[in-house]
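Got a structure for you, questions after.
Of the protein chains in this complex, all but one are displayed in their positions.
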Amino acid sequence: MGGRETDVVLLDENGIRSDGRKVNETRKVTIKVGVLKNADGSAYIEFGGNKILAGVFGPRDVHPKHMSNPDTGILRVRYHMEPFSVSERKNPAPSRREIEISKVLKEALEPAVILEKFPRTAIDVYLEVLQADGGTRCAALDAASVALADAGIPMRDMVCSCAAGKAADTLILDVNNEEDQAGQADMPIGYMPNFGKITLLQLDGVLTTDEFKKCIELGIEGCKQVYEIQKNALREKYFSSGDNN
Amino acid sequence: MKNLESKKRYVLPGDFITTAPLRLQDNVVLEGKRIISTTIGLSDVSADSVRVISLNGIYMPKIDDLVIGTIQSIFGNSWFADINSCYQGMLLGQDVFGRGSYPTTSEMKERLDKGDIIFARIANSDRQREPLISIADKNLGKIDSGELIKIPPTKIPRLIGKHGSMIQTIEASTNATITVGQNGFIVVSCDETNGLLKALAAIRMVDEQAHLVDLTDKVKKMLEYNGV
Partner (left out) sequence: MANLSIIDKLKRSKILDLLQEGKRIDDRALDEPRPLVIDTGVIPHANGSARARLGDTEVVSGIKVQPDKPFPDMGDKGIFICTAEILPLAHPSAETGPPQPNVIEIARVVDRGIRESGMIDLSQMVLQKDKSVIGVFADNVVTDHDGNLFDACSYAAVAAIITSKIPKWEMKDDKPVLIEDQASDTPITTIPISVTMGLIGEFIIVDPNLDEWECLDARITITTNSDGNIVALQKGGSDGFSLEQLVKCAELSIAIGKKIRDIIKQATEGSK
């Protein structure tokens, strides 16, 4: 981040971005529920060029035993990128970046997941990035929340996620890879839509206080759009042959 | 009836159900004054209470539930059984051999070994330890033959039907014996392969279409059609 010099035009004179979007438009998002046979819950998301699989197991026994908590269940999240998911082949072993993202995603989901009902157990969320295209953590969080619901894990709310940022001195929704590389700010947001609670927030880049507020507002709009797509994906699996709704 | 039906709505986790001061039953939480669903299911608001009938929840042991389990291990004086929950059911040796008895592991193995299937009652369940199960009552104990299958435990009430109507329908037209555990495990046994396959198909249909209203009729039709 930091406004590197580039010959890419991030925003043309008509306010159109390098990939043809308007400033307040997200990339195309599609979600499919229940794509894996063995996982208790699963989802596949395509968020622009991001392709991510989410699988949930549990509640189940905790190994090693000492990690278990007699009063509550625990949530474990693993965010992992495949060697072929990025332009230069990635070493399959987890990097510091992946470990940090795993942690912030866990903490973004924890406020929503009702863990107290399952003492001594673990709920495992596995997020596998098959192709990365900027904004993988938001897309992974969107898929994780859907997979948790698909696994029947009780939740106070869904968690939906989208980034907002700044490129060519303009606030933009859903920062893509190019804009992340050459733009001025990238701020991934995770949001519990029915509680109005922000559970994931990071920022790379520079914003004024006023821009910061506007950027969050813009990001929340994106989150709400993704929330509708999450709901439709779940309805598709669970309610589609019904005559209700 | 119609009035009640109209209050049932499909809901997802986080969906707002109602604000009325009502008794909270399954799969709902109170957030301020708002009652919110915590699962994928059908909201059910009655005169004094509110719940969500889950479409995909996990089995949590409740005292006096009748469950099917498979013996996983013998440890000390207890058997441990998979009861399709995040906790294993613990069956004490003395439940089978009588109070004050201390059977050896080989004696226990002889009675119930790894992989054996039992029909059991949840005798005790709290947050502190593994749920206790018992096979001491009549009709309970080892199940000797049949196919063990699994459906989401939330769909078991649907499989049983009102006063057992659904399960009786399936048994009557297939000559199968179906033992249903409230934990989602089911054992189907039938002397004829055809009847077995039909019974399995009917159970699968309940699993896939549990949220539809006229399910019993549909299952009946399917069973009749296949019977021709």
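Labels for the chains are A and B, by order of writing; each one numbers its residues from 1.
Heads up, the rule we're going with is that a contact is a pair of C-beta atoms (placed from the backbone, for glycine too) under 8 Å apart; a residue touches a chain by one contact, two chains touch by 3 or more.
Remember, it's a predicted structure, so these values are computed and weren't measured experimentally.
Asks: Decide which residue listed in B:Ile74, B:Ile151, B:Ile167 or B:Val219 touches the omitted chain of the complex.
Replies: The one listed residue touching the chain not shown is B:Ile151.
Asks: Going by the touch rule given at the top, which residues of chain A touch the chain that is not shown?
Replies: 36-39, 42, 49, 51, 53-55, 57, 60, 78, 80, 82-89, 92-93, 124, 126, 128, 130-133
Here is the rule we use: only the chains that are shown with their structure count from here on.
Asks: Taking each chain's centre as the mean of its CA atoms, how far is chain A from chain B in angstrom?
Replies: For chain A versus chain B, the centre distance works out to 34 Å.
Asks: Which bits of chain A are touching chain B when the two form their complex?
Replies: Per the stated touch rule, the residues are 58-61, 70-71, 112, 114, 117-121, 149-158, 192-195, 231, 234-235, 238-239, 241-245.
Asks: Where on chain B does chain A make contact in their complex?
Replies: Interface residues on chain B, with respect to chain A: 8-10, 12-16, 27, 29, 31, 36, 38-40, 54-58, 60, 86-87, 127-128, 152, 154, 209, 211-213.
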